[in-house]
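Take a look at chain A:
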Amino acid sequence: MSTMDHDFSATRRVILKGAGVLTLVGLGIVPLDLTRAFAAANDKYPEEAFKQKSDADVIKALYGKTAEPSDKVKMDAPEIAENGAVVPIAVSTTLADVTSIAFLVSENPNVLIAKYNIPAGTLPNVANRIKMAKTSNVTVLVEAGGKLYSAVKEVKVTVGGCGG
Partner candidate 1 sequence: MASTIRVRATSSGETTEVQALIQHPMDSGFVKDSKGELIPPHFIQQLTFEHDGKTVFAADWGGGVSKDPYVKFAFKGGKKGDELKISWVDNKGATDTTTAKIQ
Partner candidate 2 sequence: MRNLMPKSALVLILVAAGAISASAAGSEDDFKAAYAAAEAANKEAGKLRNQWTTTANTLAAAKKAADAGDFDKATASAKEAEALAKASIFQATSEKTRWREMEIR
């Protein structure tokens, strides 16, 4: 069942036409998964993924497959964040067919920070500003051609951005 989920989200933009969803219903998918199927179709907010407490659980909830490190994923992040409340992180990649990019901070109370959906025609480069509670690995996931790639960098935080 979970395999189906993965394939689904990986290629969701291709099968968004109503027929695909209907077919799934016909296959007798349980309501929970139906919701998720629609979720993908409508870019529904990945509520569960945002509640996860570890990189692995986020990746599982979001993509359901493992990520392989890639030197084609370039992350631009400071060595030492000036303040954990505002840490500028940018990513770019030379990978083709990128469909989404996600930012994870391992040591934050909720690990997933943001997921960006990249339609065809949009460049696989994103910059944003994130909060970091303390020194942590920052992971960028790039979903491209149905596969998942990652890059990791440690960012030191001396003034935390999550209270205190």
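Criterion applied: all candidates are chains of the complex that A comes from, given by their letters.
The working rule: a residue touches a chain if its C-beta (ideal position, glycine included) is under 8 Å from a C-beta of that chain, and two chains touch if they have at least 3 such contacts; residues count from 1.
In this text the structure is predicted, and so the values were computed from the model without any measurement.
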Direct contact with chain A in this complex, candidates 1 or 2: 1
Residues of chain A touching candidate 1 in the complex: 43, 45-46, 50, 85-87, 90, 105, 108-110, 112-119, 121-123, 125-131, 133, 161-163
